[in-house]
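A single protein chain has been omitted; all remaining protein chains appear in their positions.
A and B label the chains in the order they appear, each numbered from 1.
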Amino acid sequence: MKHLISTENLGPTEIKHLLDKAALIKSSRTVGGLEGKNLGMLFFDPSLRTQTSFSVGMKQLGGSVTVLSVGQGVWDLEVEDNVIMDGDKAEHVREAAPVLSRYFDALAVRAFPLGRSWEKDSQDPVLNSFARHATVPVINLESALWHPCQALGDALTWLELGLKKGSPLALTWAYHPKALPLAVPRSVILMGVQQGLDVTVVRPPEFSLDEGLMHYAKKVASATGGNIRESAKRDAISSSQVVYAKSWGSLAAYGDPQAEQKIRQKYANWQVTQELMGLTDQATFMHCLPVRRNVVVSDEVLNSPASKVVDQAENRLHVQKALLLDLLGHGEKDR
Amino acid sequence: MKHLISTENLGPTEIKHLLDKAALIKSSRTVGGLEGKNLGMLFFDPSLRTQTSFSVGMKQLGGSVTVLSVGQGVWDLEVEDNVIMDGDKAEHVREAAPVLSRYFDALAVRAFPLGRSWEKDSQDPVLNSFARHATVPVINLESALWHPCQALGDALTWLELGLKKGSPLALTWAYHPKALPLAVPRSVILMGVQQGLDVTVVRPPEFSLDEGLMHYAKKVASATGGNIRESAKRDAISSSQVVYAKSWGSLAAYGDPQAEQKIRQKYANWQVTQELMGLTDQATFMHCLPVRRNVVVSDEVLNSPASKVVDQAENRLHVQKALLLDLLGHGEKDR
Partner (left out) sequence: MKHLISTENLGPTEIKHLLDKAALIKSSRTVGGLEGKNLGMLFFDPSLRTQTSFSVGMKQLGGSVTVLSVGQGVWDLEVEDNVIMDGDKAEHVREAAPVLSRYFDALAVRAFPLGRSWEKDSQDPVLNSFARHATVPVINLESALWHPCQALGDALTWLELGLKKGSPLALTWAYHPKALPLAVPRSVILMGVQQGLDVTVVRPPEFSLDEGLMHYAKKVASATGGNIRESAKRDAISSSQVVYAKSWGSLAAYGDPQAEQKIRQKYANWQVTQELMGLTDQATFMHCLPVRRNVVVSDEVLNSPASKVVDQAENRLHVQKALLLDLLGHGEKDR
């Protein structure tokens, strides 16, 4: 593993190794191992959990982080090739990535999609530009397509909840006033099938995920013994052990906010309520956070013991420490 | 002491202990003691001294800080309960506080008042929301009501200046183009009487502090042997050993900028000048900073040896190191 762009980059053995290591780190409160190592974190978009858990994780391991906010204290960066740079962008990733590679031991990059063209966003231009031009490992902190650290944290939570091959998990779309990126639902689906879960994606018909992802997820599921299906019926969650809620934008209306609003408004009642959760046999509620209370999910559900959103967020710390030790640890580069 | 919201939370023994410890830290240049500890600092409002002195203090003690600027790199947070979160705020403190508690050993929060309604601001909603939902100690870095770290730093400065029970200190209102928050004057008054000083609050009639505070200060003063009185006459500072200047907004015009301006303009001459200081017997000048030169206080006073504003700011570092060692130190949690 040179870069971590997606859990696509990880085979079953690597995922198991990372999750075992994360569980050990969590139980033994592992510290040290990355003395003198520096992680550079570039945020093109805001972050609470990601920035914080990586910062604390690196420091607990004896290393350090430097956080750079592009457009806020750092000039905006160009990522496209063959461009005449006479606009707002003062520097190209072709310089920024190799220069930062001389300073840091690894680079971590968050760059959400621009949301205008799925064709363009699905190239993940910012992240891939860093991956191409950096000479140190690049960690994806959420791009247009993927959020692998979230998926790893969630997988650890599933293990803690006792999920195993064949366990049923529902990923349900929920209403949100804005069209949110697709990285989290795509990553949760992929990790679900990578872990051999029986995944049901519950969403209105207009909120199907891209065929490329669904096709790939089916292929992975058939190798791991998992399963993946879609449903437009909300009660399709009923047999699930975990109800994972997440809102995302419609690919049918990508880049067209008016069309998106029109579609979206029809499903303003897709909130995860106690009533909906009541259809399951005491399923666990999960969400990657941040979550809008009483829009995506009701207070009642979030405040109930069924909600594991805080544990889920904590697990980000542990899986990322495992990842960092693997990527940067002294004498551990032989994986 | 679980949280430090106000010096109200500290008894006389605790205050003495902290100040003794701070003095020792200052003289012995104490380092170490918080290895592996991480302090999360959330700023809803800007900061120079607070951010810096906590950062340097934690690092000198072997720990580290992560600074999060809400609304700048971190999404804005909802603090009210039972809200339908369909506006600008992407996350609720009910999630943010417990999640950050999983990452950090303590949380420090700065949240100024919104300045629209005293009734609402005097509930200190942001800070109290964190205090309620965090599972680690919360340190107040200045809220609508209190600035306990400033008060502790000032108390150390008073000791260094030789003030003791019964020593006269004047807190004088000064002109400033804007209505500033009340946390500093309230905290200085409280710490003044907690230390048994003879406190005179000098302010125009329209700038009385809230009755709740004055009533509480009188109660504390009667227990410690201190005293608290108010005066609208500027020369009421004349017998003081310390003249502590600070501007604040009028409770009479709270949330009404036009009314506030109208009242305030009448007192544009309430600047601390050499002439005013000349009424005292070589009193020391104090101010919590930042201070507007030639508005709140003249260049002449600030540049004179009577000004201790830089020492005052330095003492923030020492009292905060004492506080952090008490809150987070290994084997010192028995207080």
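Just so it is clear, contacts are C-beta pairs under 8 Å (C-beta built on N, C-alpha and C of every residue); 3 or more make two chains touch, one makes a residue touch a chain.
The shown structure was predicted, so the numbers you read here are calculated from the model rather than taken from an experiment.
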Query raised in the report: Which of A:14, A:91 or A:230 touches the chain that is not shown?
Result: A:91
Query raised in the report: Who touches the missing chain here, B:10, B:25, B:263 or B:291?
Result: B:291
Report task. Using the definition of touch stated at the top, determine which of B:7, B:38, B:69 or B:250 touches the missing chain. Result -> B:69
Query - Missing-partner contacts on chain A, residue numbers - result: 36, 38, 40, 64, 66, 68, 72-75, 78, 81-86, 90-92, 94-96, 98-100, 102-104
Report task. State which residues belonging to chain B touch the missing partner chain. Result -> 31, 43, 46-49, 51-53, 55-56, 59-60, 64, 67, 69, 72, 177, 289-295, 299, 302-303, 309-310, 313-314, 317
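Quick note on the criterion: only the chains that are shown with their structure count from here on.
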Report summary line: Per the C-alpha means, the centres of chain A and chain B lie apart by a whole-Å value of 40
